[in-house]
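Right, I'll just put the structure down here and ask away after.
With one protein chain withheld, the remaining protein chains of the complex are depicted in position.
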Amino acid sequence: MSSMNEKHPKPTYWRSLAELDNDPKFQKMLENEFAEPLEGPDMAPGTPARRRFLQIMGASIALSGCRFKEDKLLAFSRRPEGVVPGESRQFATAVELNGVATGLLVTSYDGRPIKVTGNPLHPTSAGGASAFHQAAVLSVYDPDRSEGVTHLEGRARTASTRKKFEEFLVSERARWQANGSKFRVLASVSSSPSLASLRDRLLASFPGAKWVEYSAVETDNPEAGTALCFGKQHRAVYQLENARVVLSVHSDAAGATDPSGVIASRGLAQGRVPEGKPMSRVYAVESSLSLIGGIADHRLSMPACSAKAFLAALDAEVSKLLGEAGKGAQPVPSAKSLQAPATQKFIATLAKDLVANRGASVILAGNHLPAEAHAIAHRLNVLLDGVGKTVTYQELPLRERRSEALSGLLRDIAANAVETLVIIGENPVLTAPSDADFAGALSKVKTSIALTEFADETARLCTWHIPQAHALEAWGDGLAHDGTLTLSQPLIEPLHGGLSAIEFLALLVNDIKRDGLDIVRRTHAALLPSQKAWNKAVHDGLLPGSAPAPASVTLATLPAFALTESDLAEVGATNGKLELVLAADSKVYDGRFSNNAWLQELPEPLTKQTWGNAVWLSPATAKALGIGDGDLAKVSVSGKELTLPALYVPGQAEGSLRIPLGYGRHFAGHVGGHDDANVTPVGTNAYPLSTTATPFVLAGATIVRVDGRQEIATVQDLHAIDAIGQQGIDERRGLLLAETTLEKFEKEPDFAKHLVHHPPLESMWNDPVAYEGHKWGMAIDLNKCTGCSACITACQAENNIPVVGKDSVLMGREMLWLRVDRYFSGTPENPKLSFQPVPCQQCENAPCEQVCPVGATMHSHEGLNDMVYNRCIGTRYCSANCPYKVRRFNYLNFHLDKVEATPFQSVKDKKKLLMHMVFNPEVTVRARGVMEKCTFCVQRIQNVKIKAKNAKRAIADGEIKTACQETCPSQAISFGDLNDPTSAVAKDHALPRAYTILEELNNRPRVRYLARIRNPHPELG
Amino acid sequence: MKLFVFPRWANKTRQLAGVFLGVTPVYLTALIWYGASPKTTDVGYQPKQPVPYSHALHAGELGIDCRYCHNTVEQTGHAAIPPTETCMNCHKLVHPDSPKLLPIRESYATNTAVPWVKVHDLPDYAYFNHSAHVTRGIGCVSCHGRVDQMEEVFQQEPLSMGWCLDCHRAPENHLRPVSEVTNMSWKPPEDQATYGKRLRAENNIAPPEDCSTCHR
Partner (left out) sequence: MATLWSETNPYLGEPKGDTDFARITDNVARVAEAPKPPIGWYIAFGIALAMLTGFGASLGWVMWVGIGAWGNMHPVAWAFPIVNFVFWVGIGHAGTLISAILFLLRQTWRTAINRFAEAMTIFAVICAGIFPGVHIGRPWMPYYMFPVPNQMSMWPQFRSPLEWDIFAVGTYFTISLLFWFMGMIPDLATIRDRATTTPRRFIYGILAMGWRGSSRQWHRYERAYLLLAALATPLVLSVHSVVSFDFATSQAPGWHTTIFPPYFVAGAIFGGFAMVVTLAVPARQFFGLKRLIEIRHLELMNKVILATGMMVGYAYGMEFFIAWYSGNPYENFVFANRLFGPYAWAYWTMIACNVVIPQLHWFEKVRTNVWATLAIGVVVNVGMWFERFVIICTSMSRDFMPANWGYYIPSKIDFLTLGGSFGLFFTLFLLFCRFLPMVAIAEVKSVHRDAHAGHGHDAHEHSHSPRTA
C-alpha cells in the first residue's frame, strides 16, 4: 500500500502531453532499461535495441565490431522523497458508475498508473474489480481523448484555450447570477458530496437554474418502487451472503453493468460453497441469460413484459402461504403467460422455498422493470423478513424522477426557455431516446458547454467543449453502494489538462477553491478535520464507518396494480408479437467505453461476442421466423427500424429480443469508430429504437430477415457447429466440466475424480524435478465462477497482451491468455450454463516442453512451464501439442501495428506512444512470431520471492496473487504453494470435488477445478 | 579440337580439398565463437559521458562507498543513477564553478536530467535484480570490475547469458561477506573456492537456473 507522502505525489506526474516529449522521465521511459515496453521498435523479444540489428540482417552480421544503439540514463534532477526508480507502488482511489463509487487500488510505476485492482477495505469492492475497472488504465492513455478546449463559432469548430473560456465565463456569469432561469445543467448520476455541494452553490448563485440528473441505461425505478412501498425513496442494499434462497427477476445484479455488481457476486458466491455450511439456492426468472441466471439452480425464461404479472402471482402465492392474503397482496393475475403448468409449479415451489427460508431469502428485481414490479419485490422482501438480514434500506432525499426531469428539460428547450446548457460527462445526443431528438434540441440552445473526455457526438455539437479529466487523473469523492464515504486521488496529472467535474463547476460558479484537492478537503472538513485523519482516509481510500445506519421501513399497503395489456402481452414468434429489450452492454456500458480496445475485444460473457453487438433471439424464435445465426435482420418497433446481425442465444425467452446498447458510435475514436478518421463504427446503435416512455422494454416489435450476413466475431463456436460437432461436444462436456447435484455430491463427494476411466498413468520420462522449495498451483472453483470475465481483462492489463482487432478474431487469432469457456447443456429453450476459466494448466509432465526444438519452453524447479519469448522461434509445435490449446501465437505484430510502427521503423506519431505507457515493465512485450501463454504471473512470483529472500523471511500464503485471482469478484480462484499444506490452494486441491481436466493424458496439470454443484429444489428436480 | 584436360596441379585437388574441408569448419567455428561472443562485441565498451565523472577519483581516492550514490541497490532491482542533487551535495562547495561541472549545475538549476550514457546495458528481456545479488554477497566488482580504478567506466565483463550461468552454477567463486560487497579490493581470507563454499552453505545460497529467473 502507499506510504504517507502520496498526498502530494506531484513530482511523479506529467505536467502535460506537450511536455512529455522533453520531460526527462518520459525520455527515460522511452529509453532506459526500466521501461522496455516503451521502446516502440525494440519490443521484439530477442531483439532489444542493441540486438535489433541482427533481426534485420540475420545472424551472420553479429560479428565483432558492430556497436549498438546508445542508451541514455536520465535520472531525476531531484528525486522526490519515497520515490524509488523502477519500483511500483499502489495508491487507493475510486471510480464512480451510475452514482456508486467503487474503491480501487491502482499500481503506479514511475508515475504511470498501469494496473487496477479492487480495494479490499472498500465495501463495494472487497478486493474485487470488474472488467470496466480493469480497463480504466487503458482509457487514461487513450490518444483519442480531447486535448484542449474547442469552441464552435458559427459552423466552424476552432481550437480555443482554457483562458478564452474563462474570459467567456466572466462575461456570462453575471447574467446567470442575475437570472439563472434559462440555465440548465445535465449531469451524470453521481453520489459525490463535493459535487452535490457545488451543485447547491450553483443553484443558489444562479437563481432559477435547474439541474438534471441523467443516466442513459439505468432507471430510478428501484427507488420509485421503494417510494410506493415505504412512502419515501430508499436505496436497497443487499447482503446476498446471508441469503439461503435468492430470486432474481430479470436482474443483472452480478454483472459489470450493475455498479455494485462486484460485491453482489462476492455475496452470491459465498453462498455457493457445498462444503460445511448449507448451500444457497438461486432462482432466476429472466428474458435473457444473465450472470445470475448462469449460476442459478432453476431458471425460467420469461419475457420482460410479464415480470410484473409474475411478481404479482408470486406475491399472491407467498401472501397466501404467510396467511397475509388480502393485506395488500396482489390479486392473482390472469396473464396467460403464467398459465403454463411448468410456470405454475415453478411459482408454487418457489413461494414455498421462499417462505421456508423466511429471513434468509431475498428477491432482486431488474433495474428496467417498472416501479410497481420493484414495489412488489420490496414488499416481498419485507414480508419474508429479509429486512436487516438480506437487505437493508437507506433513505434518499426526495428527487424528481429522472425521466421526468429529462422530458422537462426538453420541453423547456422547445419553449426556448433554455439559453445555456451545461453537459457534464454524458453523451445524450447518442444516448437519449430518439423521440427526444436531443441533437435538435441542442441546436436551439444558444450556449451549450460540454465537459467530456472525448469530442463525442454531443461535445462536437456544443458551442464549448472542455476536456474532462479521467477519474484516475482527478481528486474526487463519492459514496459506496452502502453509503460509505469514498475518496479518490489522482494517479497522474491530467495528460491533456482536463478538468474534473467538481473543478469545472467550481470554475462555473467562480468558487474560491479551484483545485480538486482543496474542494474535496473543504467538503469533508468536518469529517476529516486533521491532516492525519485526512491522510489516513486518502491512504485507505475511504472513511470507515461513514455509512449511514439502515432506515427502519414500514410497509404501506400496496394498491392492486393494474396490469396493462403490455404487461399481459403474450409475446411469441408464432403470434408475431415480439418484445424488444434494450440493455446496457457488459463491455461498453452505455457507449462510454466503446473506445477502449480491451473492452471491445473482451468476449461477452454469455455470447462470447467481441467487437460489436447483435440482436439476441432464441433459436426457436429465429427458426420460426426463418432467421439464421449471423443473418442480417431488420428489427422494427413503433415505426423505427434497425438492421443488424441476428445471434442465436440459448435461454433467450421465446419471442423476446435483446439488443445491447452503446455500439454503432460515429464519433468515439480510432477504436470505437469515427467518421472523420474513416473508422467504421463497431456494432450497431440501438438507441434510436428506444422511446422516452418505454426506454428499455418495448412491446410490439417485429423482426424480419434481410439479405446478407455479417460474421459475428465470437471467440467460441466462431463457425456454426454441425451435427457431428455437437455430438462431440455433448460427449465430452461432462468430462471436461464436472457437474452434479448437491444431493448426489453428498453421497459421492469425489465423483469428479471418477469421470474418466483410464489405465494407470505412467510416463516415459522420470520426473526431472523434485519440486523441493516452492510448488506453485492454482484452483478454480466452478461453483463460484459467474463467468463475468473480469479476470480476462485483468490478465490482459497485467501481461501486456495485445489487442488483435475484429478481423484477427474472425480468423481465430485472439491473444487472450485466459479463456473462459462457456458451455450450454439441456434444451436451447431452458439451458443450463457452465463456465470454465482455462489458463495454462502448467502441467508437470508438459507436452509443450518436450516438442520445442529450441527449448523455449522449459520446466522450472517450482513446476512452472517457463515460456521464454526471446528464445522462441515460433515453430508452433507446442501449441499443436497442447491439449488445452492455451498457447497463443503472435501471427502479426499486433502491438507495433497499433502504433503504426514496424520492427524496422519506429513510431512517427509520438502521441500514439501514449498507448504504450500502459505496459507493465515487469513483463516482456512480445512482437510477432513468438508463442506466449499464461505464466501464473511469474513476474509477481519472482518479485515477491526476491523481496522475501532479501528480508530472509518465508513467503506468506496469499502474498503472491495472480492478476486473475486478485480481481475475481467472486473469489473463485486460489493460488499458492502446494508444498505448504496450510495454503488455501493446497486445501482446495485436497477437496474431494477437485479434479483436473484431461487427466487421462497424464500431463498432471497444476490447475485443479472444483466441480460445479447445483442445488435444485427436490420438487422441481 | 582437343579434349579438356585437367592441368597437372589438379591432382593436388584431393589434398587441397582435404585441407579445405578440415580447416573451414574450424575457422568458421572460431570466427563465430569469438567474433560473435559478447567478449568481443561488448567488453571494453566505454562511451563518452556528458560529464567526465571519474569513479577512480570518487570511489577510489576519496573512497566514497558505492551506496552513497547508488543508494537503492540493496532494496530494489535497479541500482539507481543518483539524482543531480546527490552531486550537488558536495559540489555546491567543491569546485562550485568548474566548467566541467556545468551540465550538472544546469541540470540542477533547470530540473532536467543529465544524459548519462548507459554502459552496462542488458537486453530488455533479461530481468536482472541488483538487490537479489548484493544481499547474497556478490560484490559489485564481480560484474562491474575495478570501477574504483576507472577514470571513465567501461564494461569489464561480457554480461552474456553464458557468463551469468557460470556464476549461477558455481556462485562460490564469487561469494563474499555481505558487509564486503562494495569493497573493491576485498581478498578472500583463504582460498576463494572453499571460503565461498562455506558462505554458500551458511546463507544457503541456491541460485536458480530456471528460465523465468531472468526472463518473464
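As written, the chains take the letters A and B, and residue 1 is the first residue of each chain.
Simple rule for what comes next: a contact is a pair of C-beta atoms (placed from the backbone, for glycine too) under 8 Å apart; a residue touches a chain by one contact, two chains touch by 3 or more.
Since the model is a prediction, treat every value here as computed from it, not as a measurement.
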Touch criterion as defined above, residue of A:L300, A:V682 or A:V838 at the omitted chain: A:V838
Listed residues A:V170, A:L527, A:A880 or A:A990, member touching the removed chain: A:A880
Hidden-chain contact residue, picked from the options A:E81, A:E153, A:D707 or A:D722: A:D722
In chain B, positions touching the absent partner: 1, 3-6, 10, 29, 32-33, 36-38, 158, 160-163, 165
Footprint left on chain A by the chain that the document does not show: 44, 46, 54-56, 58-59, 716-719, 721-725, 727-729, 731-733, 735-736, 808, 811-814, 819, 821-823, 836, 838, 847, 850-855, 871-877, 879-881, 883-885, 888-893, 928-931, 997-998, 1001
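The rule we apply is simple: only the chains that are shown with their structure count from here on.
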Whole-Å gap between the CA centroids of chain A and chain B: 46
Residue ranges of chain A touching chain B (in the complex, touch as defined): 24-25, 27-28, 32-34, 36, 39, 42, 45-46, 48-51, 59, 62-67, 70-79, 84-87, 858, 860-862, 864, 866-871, 922-924, 935, 938-939, 941-942, 946, 949-950
Parts of chain B lying in touch with chain A, wherever the complex brings them together: 31-32, 34-36, 40-41, 45, 47, 72, 74-78, 80-85, 107-108, 110-118, 121-125, 127, 129, 131-132, 135-136, 208, 210-213, 215-216
